[in-house]
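My questions will all concern the structure given below.
All protein chains of the complex are present and in place, except for one that has been dropped.
Up next, chain A:
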Amino acid sequence: MTDSGPLSTTPLHTLHISLGARMVPFAGYDMPVQYPAGVLKEHLHTRAKAGLFDVSHMGQVLVKADSGVVADAALALEKLVPVDILGLKEGRQRYGFFTDENGGVLDDLMITNRGDHLLVVVNAACKEADVAHMKAHLSGCSVTLLEDRALIALQGPAAEAVLASLAPEVVAMKFMDVRDVTLAGAACIVSRSGYSGEDGYEISVPSDKAEELAKALLAHEDCEAIGLGARDSLRLEAGLCLYGNDIDTTTSPIEASLEWAIQKARRAGGEREGGFPGAGRILGELANKTSRRRVGLKPEGKAPVRAHAKLFADAEGQREIGEVTSGTFGPSVEGPVAMGYVPSELAVPGKQVFAEVRGKYLPLTVASLPFITPTYKR
């Protein structure tokens, strides 16, 4: 990834401009960071009603076994991802991550069983590398990056009503269900999931129908376009990792407190124990704990503590213990929120640590994640 060169655009680019978005480069794309309402109001609107996010920059990848049997694709992908993919039922989605030989995280992703193949959604900045990684290691499978589909996220307590106004059947979907749904005449793949801590959907739509669908959703009085700025503050309040900030190749999934995503079948003693890159380290950390952990951090004062602020055990900045990986002001929390890595003995809610901000050492309390109560429809 470089910052130079012409930026790509998504199928909703013209719509963003017409809505008055402030555009910024993100992962090689010209993306809306905010609309005229601004990050604060967009964030609060999403938690109160419904927000529409263009996430078409993300990679949508089909993984198909040459045999035509989805279990073969699942077993192949399990060689790269420490998740029970074979046990994923048709029409269901699951979170996972690609690990490397050192047990670091190459990218995080969503995996769906689509009946005769898998649909994988990966981060924009990693998608070329992820596709190359899968093509190199998934023997007996075809791996195809879909270039002709947009991805729209619809999030918030009114998301169900907004989407149901186009297709009433989405009401019956549960968290992490995935279905084929016709929306505004377009053949879409809809999952009940998201990245905000709210109930909502992610909608894969053919590129040539994306703008029409987005306009149909925005026509609902409760639905507003929301930029990447609010997407970041929403996911941080929800305690969700941003790849490249909170997780990367220097962090293991266990250090990142993501062990919940590694099901029993892939753990020690499971039916398909290990068999993914870095399994030795990751299974070892599951058994023996890690020396550091990703935790929620609640600044005690009003000043936001941002990514890369150094963390200390003491208010004098004598003993450096870690780093903040994400931090902002949480509009729904009505105060600053952050995440970062601290030694395991301090990774306990209520412990106090200090962050260096503009030459001062500000106190933060280790906090349970998420900072808000998610409203997923389980």
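Note that a residue touches a chain if its C-beta (ideal position, glycine included) is under 8 Å from a C-beta of that chain, and two chains touch if they have at least 3 such contacts; residues count from 1.
In this section, contacts and distances are computed from a predicted model.
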Protein name as given in UniProt for the chain not displayed, "Nitrite reductase large subunit", "Sugar ABC transporter substrate-binding protein", "Glycine cleavage system H protein" or "Glutaconate CoA-transferase subunit B": "Glycine cleavage system H protein"
Hidden partner chain, touching residue among A:7, A:40 or A:145: A:40
Contact partner of the left-out chain, one of A:206, A:270 or A:304: A:304
Residue in contact with the excluded chain [from A:229, A:253, A:278 or A:322]: A:229
Residues belonging to chain A that touch the chain removed from view: 33-34, 38-41, 43, 229-230, 232-233, 302-304, 306, 328-329, 331, 336, 358
